[in-house]
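Contents: one structure, followed by commentary.
Apart from one protein chain that is not included, each protein chain of the complex appears where it belongs.
Note that the chains take the letters A and B in the order they are written out, and that residue 1 is the start of every chain.
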Amino acid sequence: MDGTTSNTSEVKAGWIRTRLQLDPIQKFFAGKSVPMHRHSFWYFFGGLSLFFFIVQIMTGMLLLIYYSPTPDAANESVHRIVFQVPFGWWIRSVHSWSAHLMVASVLVHMASTFFMQAYGPPREIVWMSGVILLFLVLGFAFTGYLLPWDSTAYFATQIGTEIPRSIPVLGEIIVRILRGSEFIGQETLRRLFALHVVILPVAAFFMVIFHMLMNQLHGTSIPPGIQGENRSIAFFPNYLYRDALAWSAGFLLLFWLSFMYPVNIGQKVDIYASAPPGIRPEWYFLTLFQTLRWLPGTIMGINTELLVNLGVGALGIGFLALPLIDRRSKRNERNMFIRVLGSIFVCYMMISIIVAYMTS
Amino acid sequence: MNDTLTTANQFGAGVPDFGTRLVFFCIGAFVVILGMILIYFKMDELDTAKDKKFK
Partner (left out) sequence: MVVVVTPVFYAVIQYIIPPIVRQKLFSNVLVGKQSEIPTDSVKVVRVDKKAVALVHNDQGQIKALSAVCTHLGCIVHFQSDRKVFHCNCHGSEFDMNGNVISGPAKLPLQPYKVDLKDDDILISNV
């Protein structure tokens, strides 16, 4: 009896293996190993980012069934999801909390890759695709924020889309492209919805596949100074089991947050009323928000928003071009200057977020 | 958390009260933790088998 059962299972497995051509794929993954050292813990954050992205896609598709992207019906449709659709409140909470966790894990993943100098040759393209993915994730967060069409969403989008206006020549055009017209309205909602639901997901999907493929091809790097610890485990299936544990822990955290802290929905925005007191963006945009609050309106006669725009642009280019800038990484040496700069930036981010929360 | 959020009018629709949500969470967490334990044992079995292979 047992022999017959296991033969049937093997026959079924063999049928699938042949038709999906799984053997070459398994051979490819079996060849890869993951180095195990005292900083290996940070490797899990890449997988966690992927996990939360998958959660976002699945819950996003479910929310799409009921959501209506017009100013008249958007807020009402979200109210319906939360208060009338069975478990709609939970699906929406999962989507909202998973967004926060995805941004957090992407930032941690990026920071850990930065400090471990894992962008050195031949992994420059892996790093650059990762930076683009960070921009896409922040784009998801920004575009999705307007969709409930409540006061917080409306005014956050008002401010976020107004900031680029100070850029010479292109500023006005950028604002019009983002808003679909001069003011926030139906065109804006339609555009940001299209970006959030189609354009960004397609771009992110291909970029994620590319990023993971490059990572598989080049393997996981070992941070400078740790080459002596030469233990490694097979990616398939040993490391994948560890990844599954990390995903389960992430899922548990998401479960806790979505059940115990369900997300509220504000009333439909009155676009003629003043912005609500204490309004501020989400935590991942607070550094920019607090920087604008700290700086005066003009610096040496130059508009502060323009300076901030240029600063953010320079930072983005700097991150992208980091593997080309950091020559020491090419020789697999620690670069203390880059690390100190990174540490200062991380500290500034944390301080600005804390101050923004305490003072708004 | 805002009180206006809790308006359960039938099972599943509307946000249930704290107690119901805690029960949901505990059931889900139990299943996930059970899964994690199974994964851990399988992982340990694989690691041990690998170590034995190279001894």
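Convention: contacts are C-beta pairs under 8 Å (C-beta built on N, C-alpha and C of every residue); 3 or more make two chains touch, one makes a residue touch a chain.
From a predicted model like this one, the values you see are computed outputs, not experimental measurements.
Peer 1: For the chain that's been dropped from view, list the shown partners it touches.
Peer 2: A
Peer 1: Considering the whole complex, which of A:I125, A:L138 or A:I159 touches the chain not shown?
Peer 2: Selected residue, touching the omitted chain: A:I159.
Peer 1: Of A:V202, A:A273 or A:I354, which residue touches the hidden chain?
Peer 2: A:A273
Peer 1: Counting contacts across the full complex, list the positions on subunit A that touch the omitted chain.
Peer 2: Where subunit A meets the chain not shown: residues 155, 158-159, 162-163, 173, 176-177, 179-183, 187, 271-279, 292-293, 295-298, 303-305.
Note that only the chains that are shown with their structure count from here on.
Peer 1: At what distance in angstrom does the C-alpha mean of subunit B lie from that of subunit A?
Peer 2: Computed value for the inter-centroid distance: 24 Å.
Peer 1: Applying the document's contact rule, which stretches of subunit A touch subunit B when the two form their complex?
Peer 2: Result: residues 82-89, 233-234, 237-238, 241-242, 244-245, 248-249, 251-252, 255-256, 259-262, 264 of subunit A touch subunit B.
Peer 1: Applying the document's contact rule, which stretches of subunit B touch subunit A when the two form their complex?
Peer 2: Those in contact with subunit A are residues 1-2, 4-5, 7, 9, 11-15, 21-22, 24-25, 28-29, 32-33, 35-36, 39-40, 42-43, 46-47, 50.
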